[in-house]
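Worksheet: one structure, shown below.
What you see is the complex with one protein chain gone and the rest in place.
Up next, chain A:
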Amino acid sequence: MELPLHCKLFLDVHLIPDSADVISAVEFSQSGEFLATGDKGGRVVIFQREPQGEYNVYSTFQSHEPEFDYLKSLEIEEKINKIRWLPQLNSAHFLLTTNDKTIKLWKVSERDKRPEGYNLKDEEGRMKDISKITSLQVPVLRPMDLLVEASLRRVFANAHAYHINSISINSDCETYLSADDLRINLWNLDITDRSFNIVDLKPENMEELSEVITVAEFHPHHCHLMAFSSSTGTTRLCDMRSRALCDQHAKLFEEAVDPANRSFFSEIISSVSDVKFSHSGRYLLTRDYLSAKVWDLNMENKPIETYQVHDYLRSKLCTLYESDCIFDKFECAWNGTDSVIMTGAYNNFFRMFDRASRRDVTLEASREVCKRRAVLRPRRVCVGRKKRESDVSVDSLDFRKKILHTAWHPTDNIIAIAASNNLYIFQDRWGMPTNVRGVFVLSFFFLFCLFC
């Protein structure tokens, strides 16, 4: 089904250089011991944290392949849209990966033993003389070099008519949700042939379509709560206890737009590109094109905090619209203690905001500034004349270099930043949560970079 043009604009966002290596998803595991990235080529790379703190490649596998839907005559890209780790079940690790249509459950496990001893052949595979076999031999398991295997455990397919933008695992560890532009489905992790539709925004007549779902996420502790955001800038909280179909929200988080500021771009820039519950479960962090907002679940009419990510772009919206950059979907992240938030921007910049002190900083992830173990220097964007040598003027920002995907280690001050085909990992010099020191000292140093 074709969407009307004005809505379609929200749907295809990635117009960055067409390269299979461009990272499209970054996600830490629950313990932070692992970090997974997905790219446009459908590959997933998993990094493991070494005792010294560095992350090294642990496993690489091809999660999705390009496909073709013969019924609808549509190409299905292999690009990984989202990765989510399951809470650890046993010694193996599990993660969900999704492209536009199909969600897959992968198991990553270690093997350090292999069986030895055949009856009919030797270990090199040469057949033995059958007449000389006088007794039976049972194979014996012997230690071997550690082997990490990724195996596909389940495929959840054929449930989405539109492109999947989110997956989120429920705190009951039994179910997860997947959201596309118009619907949200609820799955059992064990059952692949059935899912329940819990939200359906599709109007009877597609001409009346006024909003699309941009992102959906489960509450970290309450298995019945789920939030989803839309292209109109609203975020809805649904209580799955009250009804099987959550079309009626429990809460609607929306800030009234000042009519004086209304423009052609108002709706486009208010579209929510990411939603993240705080670890405590009390707050919601939303990201729209120009700002990041923190909402208290108990207050629906306005955010408790609003952070301007790059307000200086307000005058450039027209150019950004023409280059389609205005449809970029920036993600956002909380630190482990919910005291700092982080989100990406243009020119390989990313921003951090300390909630208590209201201080903020702009950092840059690029090969030029990232020297091993070097502390990142804050950057500044200036409107008009440069005040300092290191300042960057708005007009010289490179809009092709964008940081869309960022992730913060669940407990430590380690962050992962995806800039095009590069993954940067930075660690706070003090290695402890910022709020312990009481002062927001930003001294992330460069730890590791994967240049693809």
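Criterion: a residue touches a chain if its C-beta (ideal position, glycine included) is under 8 Å from a C-beta of that chain, and two chains touch if they have at least 3 such contacts; residues count from 1.
By our rule, contacts and distances are computed from a predicted model.
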**Prompt:** What is the missing chain called in its UniProt entry, if the choices are "TOG domain-containing protein", "Gamma-secretase subunit APH-1", "Glutamate decarboxylase" or "Kynurenine--oxoglutarate transaminase 3"?
**Reply:** "TOG domain-containing protein"
**Item:** Which residue of A:S73, A:S135 or A:N261 touches the chain not shown here
**Value:** A:S135
**Asked** Of the residues listed, A:A20, A:C173, A:L252 or A:A356, which one is in contact with the missing chain?
**Response** A:C173
**Item:** Footprint left on chain A by the chain that the document does not show
**Value:** 87-92, 94, 107, 109, 111, 113, 115, 118-121, 130-131, 133-141, 171-174, 190, 221-224, 240-244
